[in-house]
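Here is the structure we will look at.
Only a single protein chain was left out; the remaining protein chains are all shown in position.
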Amino acid sequence: MLMVQGLACLRGDRLLFKNVGFELNAGGLMYVLGENGSGKSSLLRILCGLLKPEEGGVFWNGKPIDLDTDIYQADLTYIGHLNGLKDDLTALENLQISARLAGNQVDDAVALNSLAAIGVARCANLPVGVLSQGQKRRVALARLWLTRSQLWILDEPFAALDTASVDVLAARLGEHMSNGGMTIITTHQEVTIHAQSTQTLRLSA
Amino acid sequence: MNDAWLIILKRDLLLAFRRRSDVATTLFFFLIVSSLFPLGVGPEVAVLSSIAPGVLWVAALLAGMISLNRLFAADFTDGSLEQMLIAPQPLALLVLAKILAHWLVCGLPVVLLAPLIGLQYALPNDALLVLVWSLLLGTPTLSLIGAIGAALTLGVRGSGLLVALLVLPLYIPVLIFGAGAVAASQHGMSAQAHLSLLAACSLLSLVLAPLATAAALRISVE
Amino acid sequence: MQWASWSAFFNMGGYAFYVWVSFGLTLLCVVWEVLALRKRSAQALRLSRLLAQE
Partner (left out) sequence: MKINWFKYSSPQTFYPLAEKMIPWFAWLAAILAVAGLYISFVMAPTDFQQGEAYRIIFVHVPAAWMSMVIYIVMAAWAGLGLALNARLSAMMAQALAPTGAIFTLLALVTGSLWGKPMWGAWWVWDARLTSELILLFLYLGFIALQSSIDDPRRADRAGALLALVGVVNVPIIYFSVKWWNTLHQGSSINMGAAPKMAATMLLGMLLMALAFWMYTVAVALMRVRCIMLERERSADWVKALSLGAKS
């Protein structure tokens, strides 16, 4: 269970938000909505432990995430607006490296399957640098078919995707939730995702 | 668990291999800088061999420094640094792997090339050997300390020059011991003390620098 | 008392230049730093006054 209490975030001398708190249980989905610059990405980065909040805390199964960092990080998959891909490596290499960095041993066939799941199997052996923006995004998202972590934090996962891929990804998210996973996403698009419980957090600047 | 360390090492070496020209740049820089001095000072053998230890070491220092920007910059812009920070692995260990890769790619070639340049400076064989040893023991410290500077200046405007300002003063002990070792052997003295001190610096920075670099990365990525 | 006369004092045993420049520079730095900080503080206040009046 993820519990968030009284978060405040300061960027420069501007207060992005304060008193943000919520609980997310197994099978839960949460949308984080708000204008550009309202601090959605900053909130997600705080939840990942990449950014220290000005006030408040984030707790994973009752423990603050900056104490039991390793346990939390093993349960966490984060895809930010940066893809985290190396242009000089192939899609397959990128995927395998990121999976192994997260602690999953993955062989070629499994990795290929996950690329195929989101429709970029043909790009498997191409260096990522030559791919289009949408293809790169899909290679990054292919990690979601490999990871076994319970909490997914996704920053605009649907941006730059075609409608077919949006549906595939939405289905994958639904599957994750039905297995007891949790997802926190920001999105601009209307996408139906099935979850046991859905909540919305609106940040206003 | 610790194989994440190996993955990062392999990945960085693979990336360096696919961008071979970048590696060559460091080496050429070392070559050019150390070839400028005879042109500036004049070709007298006595003068050249007396300035050789200092010149070669300073050139190695600068070559190590100009390559520092690349240590984390690409990872920072493409987002793989974020992924490293939230990986369930000790960050200092991953950082150490990156530093090792950087040294293998930018430091080791300089160590191997140095004796050739030393010949141009009319260094005797003993001194050449000490030169290689001193660089071998000293350049890892340069990469380790440099990594702290590279991490601190990540994404900062004018980071190339800033890194020089931050890192060069911290390089001074290595320069003194390294160049001193070669000079000692030139004068027929033992370089043992110098080399031991270099090794001590390396060990100390091996322990402390990855931790400091990891902390700096967390600060810079925020 | 070390000095026979004021001129001996100012002469500093022939080292007048070195001694007085050393102490003079120190004084100069102190005065300059204080003045610069006063100016900086006034400037900061002026800027936030402009911000406040907007």
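Each chain gets a letter, A, B and C, in the order it is written, and its residues are counted from 1.
Convention: contacts are C-beta pairs under 8 Å (C-beta built on N, C-alpha and C of every residue); 3 or more make two chains touch, one makes a residue touch a chain.
All values reported here derive from a predicted model rather than from experimental measurement.
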Neighbours of the unshown chain, displayed set only, are A, B, C
Touch assignment to the omitted chain, from B:L93, B:L168 or B:A199, lands on B:L168
Of B:L14, B:A73 or B:A215, the one touching the omitted chain in the full complex: B:A215
Kindly note down the residues of subunit C that lie in touch with the hidden chain. 1-3, 9, 12-15, 18-19, 21-23, 25-26, 29-30, 33-34, 37-38, 40-41, 44-49, 51-53
Positions on subunit B contacted by the hidden chain, ascending: 148, 152-153, 156-159, 162, 165-166, 168-170, 172-173, 176-177, 180, 197, 201, 204, 208, 212, 215-216, 219-220, 222
Across the whole complex, the chain not displayed is touched by subunit A residues 10-13, 52
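Heads up, the rule we're going with is that only the chains that are shown with their structure count from here on.
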For the pair subunit A and subunit C, the C-alpha centroid-to-centroid distance in angstrom is 58
Can you compute the centre-to-centre distance for subunit B and subunit C, using the mean CA position of each chain? Integer Å is fine. 43
Can you check the complex and tell me which residues of subunit B touch subunit A? 1, 3-4, 7-8, 11, 14-15, 18-19, 74, 77-80, 82-89, 221-222
Subunit A residues touching subunit B - in the complex, by the definition given at the top: 45, 48-52, 70-71, 73-74, 76, 78, 80-89, 93, 97-98, 100-103
